[in-house]
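What you see is the complex with one protein chain gone and the rest in place.
Our next item is subunit A:
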Amino acid sequence: MAAIITLSLLAILVLYLGLYKAQKFLLPVSLIGLATAIGFLVRDWQLQAEPAYSGMILFDHFAIAFAILCIAVTAVLLLLIKGYFDDLSHHLAEYYSLLLFSLTGAILVTAYHNFALLFMGIEIMSVALYILVGIRKKDFASNEAALKYFIMGAFSTGFLLFGITLIYGASGSFDLAAIRDYVALGQLPMMFYGGVLLLIVGLLFKVGAAPFHFWTADVYEGAPILITAYMSTVVKIASFAALLRLFSYCFIPVSEFWTPLFLVISGLTLVIGNLSALVQVSFKRMLAYSSISHAGYLLFALVGSQDVAANSLFMYVTAYAVATVVAFGVLIIVKRTTGSDHFEAFNGLSKKNPLMSLLLTVAMLSLAGIPLTAGFIGKFMMFSSLMSGTHIALLVVAIINAAIGICYYLRVVIAMYFKPVENEQVFQVGINYYLVFIILGVVTLLLGIFPNSLLQLI
C-alpha cells in the first residue's frame, strides 16, 4: 500500500517540479521515487498477506512480483525518455507525471481485491494513456491513435462494468473473497454466466486478444514509440495479472464454462497475430502484431495447469517485456536517424553499430523463443503447463505459430547483418540507451541460462 501512496505523491511532486522549471531534477527524482516504491514492496514481501482497507487491496506475493516488474519496466523506460520528448514541448514534467499516474493505476490493477478497485485501476491506467498516445498534437497518426484508443477503451470499460454489475446482481458483493465463496456454493443463475462473459470481453479488449484486437495495431503504430513500448509492456503485464487473479482465484469452480472459450480465443489470437505480423513492412507494426500473438501465449496461463500458472506467466511477461523494451529502444534510434520505421531502415546496421545490432538480435531471439534466452524459458513453461492440462490441439497450433514467429523476428536480423548499407547516416546513440540495452541484454541471457531464481518466486 505504501508503494501506491509513494507513486501517487511522486507523480504530483514531479508536476510541481515542472511548475518551478526544475527540468534537470525530473529524472533523478522520478527514479528515486520508483526505487522507494520498489523498496516498500520488497519490505511487504515478508509480511502476512491480508486484504487491507476493508478488503479493497491485497499485496500477496503474486501482486508484489507483478507490481515490481511494472515499476522496473517503467524505470527503464524513463531512462530512455531523456531527450525523447524535447522536440515536442518544454513542459516535460507532464510526460513523466502522466506515466507515473498510469503506473499507479497499473499497480492497483495487479493488487485489487475488489471489483471497485479493478475498475478504478483500469481507468486510471487508461485515462493517462489516452493523453500520452495523442501527445503529438499536430500529427495525424497520433490523433487517430488517441481517438481509437479512447473510443475502444471507453467501449470496453462499458462491457467490463456491465459484467461486474451482473456478477454483483447474482452474488451481492464486489469483494473477490465473497464472490469466490458464492461461486463455490454452486447453483449459479444465468445472470452470473452472462456477467463472466461480459467481463471476459472487457478484459480481452484491454489485453488486445483476438477477436478484440483490431484497435491494437493502429494504436501501437500511431502512438509515440516510447508510449507504445509502455503500452505493450506495463499495461499488458497488469491486465494479464488482473485476468489471472480473477479467474484462478474466483472463477475456478466454473472453469468448465470458460476454459473452452479461452482455448478458442488463444488459438485465434495466435494465428491472427502471427499471420498479420508476417506480412508487415513496418517494424513498429510488426511489433504491434507480435504483441497480439504474445497475448495468445500468455492466455495459456489461464487454460493450462493452475499450479504453475502464476510462475509461468511471470516468467513469460518478464522475458517479453525485457525484449520488447530493447526492440522499441533500438527503433527509437533508427527512426530518429533515418526517419523511417520500416525494415529497410535497419539495413546494414551491424556494420555501423555492431553492439546495438547484437543486443537487438538477442532481444529478437528472446521474442522468438530460441534457447539460452529468457523467451525460451517462458515459452517452455507455458507449453509444459498446457501439456499437463491436456489441450493438445492448442499446443499443436502454438508450436506451428512459434515457428512462424521465428520467420518475422529474424527478418530484422537479416536486414541488419546481410543487407548492404544504404546510407551513411551516423547513429547518435546516447549513453543512457547503451546502458539500458546492455542491462536488458544481460538480464535476457541470465534468465535464459539460470531461470531457477524466477521459476519458484511466487
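One rule holds in what follows: a residue touches a chain if its C-beta (ideal position, glycine included) is under 8 Å from a C-beta of that chain, and two chains touch if they have at least 3 such contacts; residues count from 1.
Here is the rule we go by: contacts and distances are computed from a predicted model.
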{"item": "Chain not present in the shown complex, as UniProt names it (candidates \"ABC transporter permease\", \"ABC-2 type transport system ATP-binding protein\", \"NADH-quinone oxidoreductase subunit K\" or \"Chemotaxis protein CheW\")", "value": "\"NADH-quinone oxidoreductase subunit K\""}
{"item": "Touching residue (missing chain; options A:Ser173, A:Ser305 or A:Ser384)", "value": "A:Ser173"}
{"item": "Touching residue (missing chain; options A:Leu31, A:Ile131, A:Leu358 or A:Leu410)", "value": "A:Ile131"}
{"item": "Residues in subunit A touching the chain absent from view", "value": "115-116, 119-120, 123, 127, 130-131, 134, 137-138, 140-141, 143-148, 150-151, 154-155, 157-158, 161-162, 164-166, 168-169, 172-174, 191, 217-218, 221-222, 276, 279-280, 285"}
